[in-house]
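First up is the structure itself, then whatever we jot down about it.
What you see is the complex with one protein chain gone and the rest in place.
Right, chain A next:
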Amino acid sequence: MLGYEFMQRAFWAGGLIGLIGPLLGVYLMLRRQVLMADTLSHVSLAGVALGSVLGWNPALSGFAVAIAGGLIIEQLRRSYRTYSELPVAIIMTSGLALAVVLMSLKQNLTKSFSSYLFGSIVAVSDTQLKLIAVVAAAGLLYFIILRRPLYSLTFDEETAAISGVRTGWLSFSFAVLTGMTVAAAMPVVGVLLVSALIVLPASIALRIASGFTAAIMISVSVGLTGVFSGLTASYYINTPPGGTIALILLVFLLIAIAVQKLIRLRSRSQYSSQANEEKGSHNIC
């Protein structure tokens, strides 16, 4: 399988996105911005359509529009503090509407758009791979260097601001990174499934992690395992890579929920039998 150059590129692209996406997902979930990934993927699609219509590089225009979308959402989030999900809904609808209208302006676009909608990781070009590598490197540096202020910001924005964290700058840069990651992940799993790669590993991690660092480690491990096993499975059983990766991550989530429930049931039944034994010994006395 890895003898093919296109599969090598697919594993590189998937591995890099499987690293940065789930890491970003932990912060997005804790900041209650889960839908932001989904929204920005739709906005990015509008950027791709705009690039195609104007004769620009669609990948780069999608990238730029996703970043702009992230910044607009962050600005609107500050204006609508009470209804923080509102700007996400507004931008998602606007992005999708714009994409549909732009697509209708140019014939023969619909077919190439299916690769953006559902992903075509096995057809990742060198340019796309380079773009993914730059985004992954920038994202890793961002999360390593700013791990302390990001932790404070994610825990509570007000206390972070008072303790000296530049929350405005940090939130805007986080929105830019989210836009970049979503745009870079689009060739891997497609617009419709991009949030699965970002959100599902994080939702598993947040269920089982004992601490913050552990949550990040688990999320990244689950993401990488899901991407590599999904790519391998899709190669051998000939299924779409994006959908296969998302389904595998979903199975991981269901297993995590089931195992967690079993562990809880077991500890409860152990506690009950221990209590009954103690009660029995009191009665004998």
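One rule holds in what follows: contacts are C-beta pairs under 8 Å (C-beta built on N, C-alpha and C of every residue); 3 or more make two chains touch, one makes a residue touch a chain; residues count from 1.
Assume contacts and distances are computed from a predicted model.
One chain of this complex is left out of the view, and of "Rhodanese domain-containing protein", "2-iminoacetate synthase ThiH", "Zinc transport system ATP-binding protein" or "Glycolate oxidase iron-sulfur subunit", the protein name its UniProt record gives is "Zinc transport system ATP-binding protein". Across A:L35, A:L206, A:A233 or A:A256, the single residue that touches the chain missing here is A:L206. The chain that is not drawn here is touched, among residues A:Y83, A:F155, A:W169 or A:Y271, by A:F155. Only one of A:A46, A:A215 or A:L231 touches the absent chain when the whole complex is considered: A:A215.
Not every partner is drawn; the one left out touches chain A at residues 30, 32, 145-146, 148-149, 151-152, 154-156, 158-159, 161-165, 205-206, 209-215.
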